[in-house]
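Dumping the structure here so I can ask a few things about it.
Right after this comes subunit A.
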Amino acid sequence: MKNILKLLLLCCSVFLSLFLLEKVYDFLLLQNKNIKASYILSENINAEVLIHGPCEPLWMLNPTQLDTLIHKKTYNLALSHSNFADNYLHLYLYLQNNQKPSHLLLYITPESMDERYNTFNTYRFTPFMKDTLIANIVKEFDPAYSRWIGFPFMKHAYYGSLINFKAVQGLKHYATKKEKPFYPNGYVPPLVQDWQYVMDHFIELYPNNVEFQWSKRREKYFRKLIAFAQSQNIEVFLYEAPVYDEAIKVQPNRQEIMGRLHQLAKEVNVPFVAFENLEMAKDKTNFFSTLNMTVKGAEIFTDTLGRYLQKEVFLKE
Partner candidate 1 sequence: MKEKMNHFDTLQQIFRSVFKEDTLILKRELQAKDVAMWDSLTHVELIFEIENTLGIQIPFERVLAFQNAGDLIDCVTELTQ
Partner candidate 2 sequence: MLVSLAYLVFLSVVLIVFYNIPTSWRLFFLLSVSLLFLGYYHFYSVLFLVGLTAFTLFIGKHLQDSIEKKAASKTIFYFGLLVHLLFLFGLKYVDVHAQGIGLNIASGTFQTQTFLVALGLSFYTLQNIAYLIEIYLGRTKVEKNYLAFFTYNAFFPKLISGPIESTRSFLPQLKSLDQSFDWANFNYGIQRIFMGLFKKMVLAERLLPLVNNTFGLETPATGLTCWVGICLFTLQLYFDFSGYMDIALGSARLFGLKLSENFNYPFRATSIADFWRKWHITLINWLTQYLYYPIVYRFRQWKKASVLLALTLVFLLSGIWHGIGWTFLLWSFCHIIYLSFETLTKSYRVRLSQKMPSTFYTFLSIFITFNLVCLGQLFFRASSLENAFDLLKRVFSFPILERPTFFAYLADGGTQEHLFNIYSTFLLVGLFLLFEKRICQHFFSENLKVLSLFIGILLLMIFGIFDSGAQFIYLQF
């Protein structure tokens, strides 16, 4: 009898503590201003132009520089390693606490449609699992995770290595009443500055060139993202940034996929501009990998894109 009571006491106290811990983590993660999802939910950014996509636009387009060219308040919502579903949910979260932007600049390349590049980052959504839209999409991309979240605290524990630090940082931000994130306009300068031999690595990894594959699921979420933006009366502008010249040579079906992308853009009725053959694409110092630009390259391209947008999009409106 004593043993059963002890066991019961243990189970109850563990469950209760985990339940409380879950709430504490929910709270702390939302206090962490360096997490974009938390920041956009606590601050009214109310940007007129939103930059969105995976890591390339994240460290390519600096809103401060872009603002001087297009004279509109811009925020960079891009997230490293994210796919369209990830992007879609972040736009959804952004609109919960902010006025609708007039324009969404969405980065898209053949890589965006290939499941081998970027992914859905479940850990970014752990505090929002009560939201059915988010929970459903998480379930589609990460069923293993979704099976566990009924257990108290498991929704954070499952990706603990990607959560613990952020919760502690959240505590720090809460204690110091921090209001702005480390990168206030969402732009993150690239950590690496020199060429990473990605090309050499690339050729080693794919001796027979790179064949892009087209993912139906990527297309589905691309369409969802566009439809969602359009339903909110947000103008979407699709663009492809320059790719390091040498890389294109080992990608035989790049142009074919680009054709499909143009077709898709036409179908969903949004403009798509590919900035592929710019002079800057020949200079290795503008890149640290095939798609990712150095600060120098990023500044050149931001300037190009800003001028283009001002002339072809904003002045025409």
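Everything that follows uses one rule, which is that a contact is a pair of C-beta atoms (placed from the backbone, for glycine too) under 8 Å apart; a residue touches a chain by one contact, two chains touch by 3 or more; residues count from 1.
Keep in mind how these were chosen: all candidates are chains of the complex that A comes from, given by their letters.
Everything numeric here is computed off the predicted structure, so don't read it as measured data.
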item	value
Direct contact with subunit A in this complex, candidates 1 or 2	2
Candidate 2-facing residues of subunit A, complex	3, 6-7, 9-10, 13-14, 17-18, 21, 144-145, 148, 153-154, 157-162, 164-166, 168-169
